[in-house]
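Moving on, here comes subunit A:
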Amino acid sequence: MNVIALVLCFVGALFFFAGTVGLLRFPDTFCRLHALTKADNLGLGMIAAGLALASGSWLVAGKLGLIWLVTMLGGTTNCYLLAHALFAARPNRAPDGESV
Partner candidate 1 sequence: MTSWLPLLVLLPFAGAVLCLLVRGRGAPAIGVATSLATAALVLFALWSLQTSGPVRVQVGGWGAPLGIDLAVDGLSMIHLIMTAVIGLFISLYANRYYDGYRGGQKDRARELFWPFWLMLWGAMNALFVSADLFNLYVVLELVGLSAVGLVVLTGTRDVLGAGLRYLLTALAGSMCYLMGVALLYAAHGTLDLFAIGALIQSDGVSRAALMLMVTGLLMKTAVFPLHFWLPPAHASATAPVSALLSALVVKASFYILLRLWFDVFPGVTTPLLGNLLGLLGGGAILWGSLQALRQKRLKLLIAYSTVAQLGYLMFLFPVTAGMADGSSLWLQEVSKGTVCHVLSHALAKASIFLSAGLFILAAGTDQMSAMKGLAERMPLTVFSMALAAVSLMGLPPSGGFIAKWLIMHAVLGVGQWWWAPFLVIGGLLTAGYMFMMLRPAFLEPDPGPGLKPVPRLLEVCTLALAMLSIGIGISAANLLNLVMIGNPFSIPGGGW
Partner candidate 2 sequence: MNLHEWLPLLILGSSLLTGICIFFLAEEQRGLRTFLNLAGAFIKLALVVYMVVGMARGETYETRFPIVLGFDFVLKADSLSLLLVGLSSGLWLLTTVYAIGYLEHWKNRSRFFGFFSFCVTASVGVALAGNPITFFIFYEFLTLSTYPLVIHRGSVEALRAGRTYLWYTMAGGALVFTGVVWLHVLVGSVDFREAGVLAVVDPSLYPSLTLIFALLICGLGVKAALVPLHGWLPVAMVAPAPVSALLHAVAVVKAGAFGIVRVVYDLFGVQFADQLGLLTPLTIAASITILYGSLRALTQDDLKKRLAYSTVSQVSYIALGVSMIGATATIGGLVHLVHQGIMKITLFFCAGIFAETVHVKAISNMNGIGRRFPLTMGAFTIGALGMIGVPPVAGFISKWYLGLGAMASGQPWVLLVLLGSTALNAGYFLPVLYRAWFRDPDGPWHEEGPVGRLEAPWMLLVPCLITGLLSLLTGVFAGADWSPLSLARIIAMKEYLP
Partner candidate 3 sequence: MTQELAYSMTGMLLFSIGLFGVFFVPHILRRLMAMNVMAVGVFLLLIAVAKRNADPNPDPVPHAMLLTGIVVAISATAFAVGLARKFHEVSGETDLDGEGP
Partner candidate 4 sequence: MGNVYVILELFLVLNLLLGLVRVVRGPTTADRILAIQLFGTTGVALLLVMAHRMEMPSLRNVALVFSLLATLAIVAFTRLVGVTVPPATEAEGRS
C-alpha cells in the first residue's frame, strides 16, 4: 500500500517537475500556460491519490479529492482567464511577437 502511495507521489512530483521545466523552457506565455496547468493538475491529482492511499481514511481521501477538484477548478479558470486576456491583448500589438 505504502509503496504504491509513494510511487504515485513521486510520479506526481515528476509531473510537477515537468510543468516547471515547461514554465522555464517554453518560448512564450501561451505554451508555458499550457504546460503548467496540465502538468500541475495531474501531478497534484497523483500526489493526492497517493496520500489518500497512505492515510487509509475515507474522510481524508474525500478532503484530498475536494482539494484537488478545487485546485483544478481554480487552475482552469485562471488558465482560461489569462489566455483569454492575452489573446485579447495580442492583435493590437506587433504582429507575431515571439514573446507575449
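Regarding candidate selection, all candidates are chains of the complex that A comes from, given by their letters.
Brief remarks on what is shown
What we mean here is this: a residue touches a chain if its C-beta (ideal position, glycine included) is under 8 Å from a C-beta of that chain, and two chains touch if they have at least 3 such contacts; residues count from 1.
Note that the structure is a prediction, hence the values are computed from the model and not measured.
Of the numbered options 1, 2, 3 or 4, all belong to the same complex as subunit A, but only candidate 4 touches it.
Those residues of subunit A lying in contact with candidate 4 across their complex are 2, 6, 9-10, 12-13, 16-17, 19-21, 23-24, 29, 32-33, 36-37, 40-41, 43-44, 47-48, 51, 54-55, 60, 63-64, 66-67, 70-71, 73-75, 77-79, 81-82, 84-86, 88-90, 92-94, 97-100.
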